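For reference, the structure I am asking about is given below.
Note that one protein chain of the assembly has been removed; the remaining protein chains are unaltered in position.
By letter and in written order, the chains are A and B; residue numbering begins at 1 in each of them.
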Amino acid sequence: MRARFYVNPILCTGCRTCELACSFTHSIGGKPGRSRIYPLPGGAPDLWVPVTCLQCDDPACAKSCLVNAITRNAETGAMDLDQEKCVRCMACIAACPFGCSLFDSFHNLVIKCDLCVGDPACAHFCPTKALRYEPVAVPVKRSA
Amino acid sequence: MVSLTINGKLVQAKEDEMLLAVIQRMGIDVPATCHHKAVEPFGACRLCTVEITRPEWDGWTKHVTSCLYPVEEGLVVSTHTPQVIELRKTILDLQLARSPKARYIQDLAAQYGIMRTSFEEVPDGNDCILCALCTRVCDEMGFRAISTVNRGHGKEVAPPLHEAPPDCVGCLACAQICPTNFIKYTDNGDIRTIWDKTFEMLKCEQTGQPTITRAFAEYLTKHRGIPENYFKLGDLKHRHETAATMGRVALWERQEKV
Partner (left out) sequence: MSITTPQQLEKLHRECRAKRERDKKRVIVCCGTGCLANGAAEIVEAFHKTLKERKIEGFSVEAVKETGCHGFCEQGPLVVIEPHGTFYTHVKPKDVANIIDKSIADNQVIETLLYTDPVTNTKIERYPDVPFFSHQQRIALRNLGKIAANDIREYIAVGGYQALAKVLTSMKPDQIIQEMTDSGLRGRGGAGFLTGKKWRTCASIKDEPRYVICNGDEGDPGAFMDRSIMEGDPHSVLEGMMICAFAVGSNQGYIYVREEYPLAVIHLQKAINDCEREGLLGDNILGTGFSFRIRIARGAGAFVCGESSALMKSVAGEIGEPRAKYVRSVVKGLFDKPTVLNNVETFANVPIIIVKGADWYKSIGVPTSTGTKAFSLVGKVKNTGLIEIPMGMTLREIIYDIGGGIINDRPFKAVQTGGPSGGCLPESKLDLPVDFDTLTKAGSMMGSGGMIVMDDRTCIVDLAKYFLNFLVSESCGKCVPCREGLYQLHRIVTRITEGKATEADLAKAEKLSDAIVLGSLCGLGQSGANPFLSTIKYFRDEYLTHIREKRCPAGVCKALIRYEINDKCTGCVACVPACAYDSITGEKKKLHVIHQDKCTKCGACYAVCTYDAIDVI
């Protein structure tokens, strides 16, 4: 992968622009989808933390997926969930220790962040640059 | 890469692809009720049948199910010839005779101009269209709890001996994948019942949000190495915990810098 997604909670104001951007980027049939990113209280006054998929090196979601619907995208480095393969068994939702595999009950979909296939909307619109998607000098190969 | 012609258009395909994948990629609407990406193609519904020929066949054609036919260099494919459309109509007509109340089949048949079946309605018909997606996904997930039993017209999907299946973990993949919602289950947040088997639901220890069945969680721990304690909280609480942890780390880093 040629870029990395950076999260800096100190710069996060909790404005939730990222949540809005994510939701509208993932609209289905004109209706806003469920967001994959949520700024949540960080345990101190004025401290907010945007929580989204960490694209783990040893992902519990992929391990728990019995139909291999979650695989590493070599280009973006993200763990992509193939909606056409997903059977909605909710194993990944239960298994992710960070709570970043979610259920969109309106559309009956299991959803997770896929870094918008290489141009994350949340990072694009974050006013404080608490979220950044920046190229790395040397491309990194990540485990499947 | 392989070049072939589909409905007059020249397209490229990867060598091990099946025709249906290429057809769908082109946006051509070919029905395939027993097809799902999570499982191997089955070739049971026959709706994805297409006509194929090759230049050297001198006009001779063959009809194959596109879900199972691998792409070939120079193949010529037609997805909507009059003969193929007639075949799809008859198949949907036959399906309607067996499952007249299944909305999924009604809609598909209506697309082909069939509003009601022209055959005798099958006396013991139901909404199960015998696509076997449920049994195949159960096999794919590794449980093999249900299968198709009996031969021919009496075929049905059932657990062994029509009793509560010992291998079922209550993951609901079968019910979710069923196109006609024929597989029924109940779930009140505490107990889930499917195939006459009851399962205890695991719940978030803090919010009470139900997650998955205990049996499924135990399977994932035992066979997939997911630590048991991952299942103690629901996803909402997991996100909050993540935020709290990351907040602590950020504060600590800030203090370090100061």
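Criterion: a contact is a pair of C-beta atoms (placed from the backbone, for glycine too) under 8 Å apart; a residue touches a chain by one contact, two chains touch by 3 or more.
From a predicted model like this one, the values you see are computed outputs, not experimental measurements.
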(request) Can you pull out the displayed chains that the omitted chain is in contact with? (result) B
(message) Among B:6, B:91, B:108 or B:243, exactly one should touch the missing chain; which is it?
(response) B:91
(request) Could you tell which one of B:29, B:58, B:107 or B:120 touches the chain left off the display? (result) B:120
(request) Quickly run down the residues of chain B that touch the omitted chain. (result) 42-46, 49, 63-65, 68-70, 83, 86-87, 90-91, 94-95, 97-98, 118-120, 122, 130, 132, 147-148, 150-155
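One rule holds in what follows: only the chains that are shown with their structure count from here on.
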(request) Calculate how many whole Å lie between the centre of chain A and the centre of chain B, each centre taken as the average of the chain's C-alpha atoms. (result) 25
(message) Could you list, by residue number, the parts of chain A that touch chain B in their complex?
(response) 7-10, 38, 40-44, 47-49, 51, 60, 63-64, 66-67, 69, 82, 84-91, 93-103
(request) Name, in rising order, each residue of chain B that touches chain A in their complex. (result) 36-39, 137, 140-142, 171-173, 176-177, 202, 211-212, 216-217, 220, 224-226, 230-231, 233-244, 246-248, 250-251, 253-254
